[in-house]
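Supplied in structure tokens, the structure appears directly below.
One protein chain omitted, others in place.
Let's look at chain A:
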Amino acid sequence: MSKQPARFRVVGAACALGLVAALLTGCGSDGGSGDGVAKLTFAASTFGDPGRGPQLTAWLEEFNKSQDKVQVSAAAVPYPTFGQTVLTQMGSGKGPDLVRFDMPEFEAAADAGLIAPLDKLVDAGKYDLLKQPDQFMVHDGVRHGIIFEASNYAMFYNADLIPKPPATYEEFTATAKSLTKGDVFGLAFRQTEAEEAGVWQDIFNYVYGFGGAWSDGKNLTINSPENLKGLQAYKDLYDANVIPRGADAATFRRMFAEGKVGMELNNGGYVTATRGQNPQLNFNVAPIPFPVRKQGAILAPIVINEASPAKDEAATFIKWALEPQNQVKLQEILGASSVATTTQRSAASLEKTPFLTVFDELTETSLPQIVLGFEAKTPDIRKVVVQNVIAALQGKADLKSALDRAQQQATELVG
């Protein structure tokens, strides 16, 4: 028997092994520590915000300078695809070590077991946590997150265009209509399917501001008369052409900063971003003038990925972030938002931004943008509701039928 085929078999086997090794290397974990230093990633859409992003990255650098065993780097994932991107990574057992979630994705991830319980990693009892937002961080007695940012929704208005802010819904619509002329619009909100999460945030204020709710805690109430009233108000404003139709949030927020939009309902986090876009803009903030004083709040927890190989090191970062001086710095960066613990606003920041107190006073009446009782299903319910509301906006169905359909579809979805 010739030796040649045997040699070929050896070469062939070596090639196959090499290929398998290469594939395995390619698929392997990207690890965490080199030189005894744990390198972590912290994913947050806010790292990409104009104004706040660079300041948050600098805040992160302060942590890195204070540590010799843990280093955290920022991963800015754009807001519209943040939940989808990070949840997909986490579902496959990968993803960033630390994540700043919005509530719907936080609830879905916690329910799916993708978030590490924090009870053994962070002693939350040591800190003076704000009770109202913090209550949503615990599921069945298990803590899954710590508030990174809590931000109430209010009405931003251009003080040059609107000297006296509207105090009722009727004044609000009248102001929006009177301001709309040429390339200036009285109001702006999200209204395209491409911004599903954003539309949900915006319609939340209309639903709760007119006395509605997505559920009573046990059953969905998507098509309740109060919701219909609130969403009719939203649709009436859309139909009245007082908003820049088709403009996404990035566009209309730039328009607001340029003085081409009179009002928008937004959360406190955008004070810094708006100033970042136009430091000269003369804008102010007032409570949303809807019949019922209830509005949405962005609750953004910071969590540790269950798949992270460096949970203790990730907890080191959270503990550092919770230290009083770092909370104060974080709050200064986040502008009108609150942080996890009770902090005092500095006299300088109150002088620079007198309306910070407006946001603070709304905390008691603000609600996280989730469906109570169906928290983990919020992203699915959101999709159904937004699709049907947009169908009504586009004239494909009347609003009542659209809400009835959404109620039926969402009920089937949650079982």
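Note that in this section a residue touches a chain if its C-beta (ideal position, glycine included) is under 8 Å from a C-beta of that chain, and two chains touch if they have at least 3 such contacts; residues count from 1.
Here, contacts and distances are computed from a predicted model.
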| item | value |
| --- | --- |
| Hidden chain of the complex, named as in its UniProt record, picked from "Putative mRNA 3-end processing factor", "histidine kinase", "Carbohydrate ABC transporter membrane protein 1, CUT1 family" or "TusA-related sulfurtransferase" | "Carbohydrate ABC transporter membrane protein 1, CUT1 family" |
| Full-complex contact with the absent chain, from A:P244, A:G268 or A:G335 | A:P244 |
| Options A:R52, A:R143, A:K311 or A:K383, residue touching the unrepresented chain | A:K383 |
| Absent-chain contact - pick from A:P78, A:G113 or A:P354 | A:G113 |
| Where the missing chain touches chain A, by residue | 2, 4-5, 8, 12, 19, 23, 84, 87-88, 90-92, 108-109, 112-114, 183, 191-194, 196, 241, 244-247, 251, 255, 379-380, 383, 387, 390-391, 394-396 |
